[in-house]
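Right, I'll just put the structure down here and ask away after.
A single protein chain has been omitted from the complex, and every remaining protein chain is retained in its original position.
When the chains are written out, they are named A and B in that same order, and each has its own residue count from 1.
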Amino acid sequence: MHLLLQILVNGFIVSSIYALGAMGFSLMFGTAGILNFAHGAYLVLAGIVAWFFISHLKLPLLAGMGIGVLASVIFSYLLFFLVVNPIDKSTRIPEGEKEIFVLTATLLWSMIIQGLLDYIFGTTPVIIPPFAHGNMHLFAIKLTYNTLILAALSLCIIGLLWFVINKTRAGKMLLAASMSRTGLAIMGIELKRVYLLLWGIYGVLAGVSGVLLCSFLGASAEGAPDLTGLAFSIVVLGGLGSITGSFIASYIIGYLGTITAYLVSPSYTSLPAFFVLVVILLIRPQGLFGRF
Amino acid sequence: MSFSPSSKNLLRFAAFLLVVFACLPWFLSLYIAGVLTIAFYFSVFTMSWDLLFGYSGEVNFGPTFLIGVGAYAAGLFNVNTHLPVLVCVLLGTLMAVIAGLLLVAPALRLRGPYFCLITLVSVLVLAEFITIFAQYTGGEIGMTLPGIISTSTMVNYYLALALVCVSAGVFLTITSSPIGLILQAGAQDPVAAESLGFGIVKYKILAFSLSAFFSGLSGALLVFYMGTASVSVVVSVSVILQIIIAAIIGGRHTILGPILGSLFIIVTGQWLQYLGQLDYVAVSILALIILLFLPDGIAGIALRRR
Partner (left out) sequence: MALLEALGLSKRFGGIRAVRDVHFAVQEGEIVGLIGPNGSGKSTLLSLLMGVHKPNSGSIRFNGREIQNWPINKRIKHGMAIVFQHSRPLNRQTVLDNIKLALLPDRVFNIHYPADIEEKALKAARRLGLEDVVDSYPGSLPFGHLRRMEVAKALALEPRLLLLDEPFAGLTPSEVGELAELILSAKTESQAIVLVDHNVKAVYSFVNRIIALYVGNKIADGQPREVMADAEVRRVFLGKSMDEEAGSLSCPVGSSADGNFLMDLNIESVKYGKAEILSDVAIRIGEGDFVSLVGLNGAGKSSLLKAITRLVNYEGDVKWRGVSTKHMTTAQIIRLGIAFAPETKELFGYMSVKENLEMGGQRLNRHELQARLDDVYELFPILKERTAQPAYTLSGGEQQMLTIARAMMQTPSLLILDEPTLGLAPVALDAISETLSTLHGKLGLTILLAEQNLHFALKHSNSIYLLDHGSISWQGPVESFVKEAGHKYLI
């Protein structure tokens, strides 16, 4: 009973944190058609940078986290301006191969970020200190205050994201872009503006997800590919192109991982997600709500 | 076989390379011969990748799945049984083909980014398995292999070179045969290829099987040459990148270009070792630049018909 509740709570938190990142990943694919292989690297980048500013430079928690997110945003724009946009505009690369080149480039980008992180910050996994120490008892399980705060934060941000996408002009532009790029152009809206917005939002989402994850579970550069793989599983299960799908799939994958961690062993956490991916690809590639 | 002008060029080029490499060891130090041996095994990885990418239009983001399965399977047989080394190698190769066909090949019938996704994930899964069963596989540290093929640098060099020749020969035969033509048509426009009466999935599976066979074989031979099987050499993501970069730098759609690219990558890797942890970063940055500005690679430019 105790164990079940623990799984329920922890699973929920980790799923909510994954959901943030996965929704960013899904938005990137739905609006720009890009599968960002460096996704995991962004999560880890934000986490480690935040940790550095908090633990070494002794910045207050929120400020440090903010800087972590900022790092993610900066690298997000760097990826767009230095790599993705040039490939898109390139005359040397045949049109049909541009997608593959972008994928390969994001993989390379991931290596660059991982390598830099390893070099500058070392390879030991790090964890951001908690918001608050101490714990409380809820329904006979022990919950740390930190855990609660993280859960609350994730949900707030998911709510904020939903609000921004569905209720603000900027958010609607992104949604519209994923439905018809030509339509957007004939509304007098420059696509460049939409992309700038997209990459910025992606940077924020990945960044926030990354710092929260680092606070909950820790982060290390080696973990980046696994996190990317996890994002794939979530997005494919949810259905490529569906943000709602990614949201729901995050909880499925998150819980599978948590259950495995508690009932089998923590080192097997990412396995179920990969099996789900393989199975889904074999029997129902469009996932739950896929538009493709 | 009919030869178009560019494949005649290709043959001449291949013959030239072969002569050069056959003579080299007499002029070089043992150390460099050793580096080249590794480069040759690596070349087989990259040629296999180009068969899938340059000719079948399928991007394999996890070639190290096939390589890793071949290497580890051969290693495990060697450690746990008394089978002769070459039998272990063959068994490892067989395992690579089977694993590939079971796990990855089904995605070939899907259109869209699914094949790429599953190939990358397959590598992650393999890495997980190796870590989980560390007691058998040596986990992160790696597995030492008691068996050995030869202690002579020369023998190892020529063995690797022979493998390159055989695999290049097979790949070139395939690509200049009707199969190659059909594969390319299927890669470019699957519906049009079908409208000429071809069921293209079976050709892709053939290409994939060949890719799996040679990747597995080369992986198995490589770990016996090195004496250990470890994740960082035959499975990790950085190796995947090196393969892809080598193929692109060398020249996609050429089969032989990747050989040059492999030499380039392995040799510069040696030079850049002094940078320590930054060598991957440096190679990746270099690769990005080449991707953006010289996407046709060395061989692509050299062999371009005008």
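We take it that a contact is a pair of C-beta atoms (placed from the backbone, for glycine too) under 8 Å apart; a residue touches a chain by one contact, two chains touch by 3 or more.
Since this is a predicted model, take the numbers as computed values, not measurements.
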Residue of A:M179, A:V264 or A:V279 touching the missing chain in the full complex: A:M179
Chain not shown: contacting residue from B:Y203, B:Y225, B:F264 or B:Y280: B:Y203
Contact footprint on chain A, counting only the chain that is left out: 169, 172-173, 175-176, 179-180, 182-191
Chain B, residues in touch with the chain not shown (by the definition above): 1-2, 4, 6, 173-174, 177-179, 181-182, 184-185, 188-189, 191-192, 194-199, 202-203, 206, 253
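To be clear about the criterion, only the chains that are shown with their structure count from here on.
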Geometric centre distance via CA averages, chain B-chain A, whole Å: 32
Complex interface listing, chain A residues touching chain B: 35, 37, 83, 86-87, 90, 92-93, 96-97, 99-101, 103-105, 107-112, 114-116, 118-119, 225-226, 228-229, 232-233, 236, 240, 267-268, 270-271, 274-275, 277-278, 281-282, 285, 292
Chain B - residues contacting chain A, complex: 53, 59, 61, 103, 106-107, 110, 112-114, 116-118, 120-122, 124-125, 128, 131-132, 188, 237-238, 240-241, 244-245, 248, 276-278, 280-281, 284-285, 287-288, 291-296
